[in-house]
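Complex shown without one protein chain; remaining protein chains in place.
Up next is chain A:
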Amino acid sequence: MKDYKTLTTREMFALVTLLVGIKFADTTPALLAQKGQNAFWMIPIISFLIIFPSFLLLIYLLKRYKDKNLVELLEKVLGRFFGKSLGFLLFILAYATLIFDSRNYVEQIKLLYYPQSPTLIISIVFMAVIFFCAKRGFEVIGFTSWIGLPLIKFAVFLLAALIFKEAVWNRIFPIFGSGVQVIVMEGVKNSSIFLEFFLLTIAYTAFKDTKFFRRGSYFGGLFVIFEIILFFLLYTVIFDYNSIDKIAFPFHEITQYINFGDYFTNIETFFMVFWLFAGFMRFIILLYLITWIFGAVFNINEFEPLLFPFAFLALMIGVIPENAIVNELIIRDLLLDISTPLFVLFPFILWIVALCKGELKKT
């Protein structure tokens, strides 16, 4: 890492928004709608309520143990062995997320925009772009996020405004979709759709001041949840409960549906540019953070050369699943279910251990 740190709240805000906020534009809504039907927009609220206390607790711990990042904190609290093991476990889960999510994106790009191109080639190009950008370092990623954010969000809200007139608001009823129980269960099980919040804490000390990190993550978190709920709601009222679970890419379905007046029809390519940009940013951040965690776990200070092998490995494993449906509905669903308890619980474990050790008492 470079010695001077220039990142502030606004970069953190951009990082959170891009890393988590793009979830409404991939297959996450399709995944959640399978069980939640027309109330699937409530699932992220529940997930958020489940995961946010854990995240706040983690932030609290980071604040108490000044100037430590995620892995250093784990080591400090749990001891060398357990700390590193837990760090490694987090790394594995996050990396699996990267692999299957990236495949998912490749699949979307192929299906929607480049039907003739082989998946492998798209994967290679995709990973190459991510690798080269991630190589630039965290500061550049932060700045790029901040610069790109207004463009991306402009496109997104333009889309929301254009589609608004198609919405039939009565479709949010029956209000609890497939049943209160199902919604709550799904919300809890899929909490890890927000797991990126935890990964960002590896960069806790990379900001000009740690308070910028905290502030950025609160604002970013609130903005993201608002954005996700807004779009999930829009999907519900546009597609209705019987169709929403059949549509794999509701975001693209919407971009294909709208027109800009009578003259500008078929305008989805306009949105595709921003969507691709956002997608790239997400994976650049993700790849960088994951490699960082790995580096921290294995005491590799110069971890940036590892970006290449990790990108390559992600590419190779990513092309294994046969098709997008297997990837999405089986593997990713399973992955989300597995990672949820870990991510929700580990800050509590840390907190309890720290409390028992009496380290939280001294100011």
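In this text, a contact is a pair of C-beta atoms (placed from the backbone, for glycine too) under 8 Å apart; a residue touches a chain by one contact, two chains touch by 3 or more; residues count from 1.
By definition in this document, contacts and distances are computed from a predicted model.
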Omitted chain, identified by the protein name its UniProt record gives, among "Acetyl-CoA C-acetyltransferase", "Cytochrome c oxidase subunit 1", "Ger(X)C family spore germination protein" or "Sulfurtransferase complex subunit TusD": "Ger(X)C family spore germination protein"
Omitted-chain contact residue, chosen from A:Pro53, A:Pro174, A:Pro305 or A:Pro341: A:Pro174
Touch criterion as defined above, residue of A:Gln34, A:Ser85, A:Thr210 or A:Gln256 at the omitted chain: A:Gln256
Chain A residues touching the omitted chain (full complex): 37-39, 111-118, 121, 125, 166, 168, 170-171, 173-180, 239-243, 246, 252-253, 256-257, 259, 262, 265-266
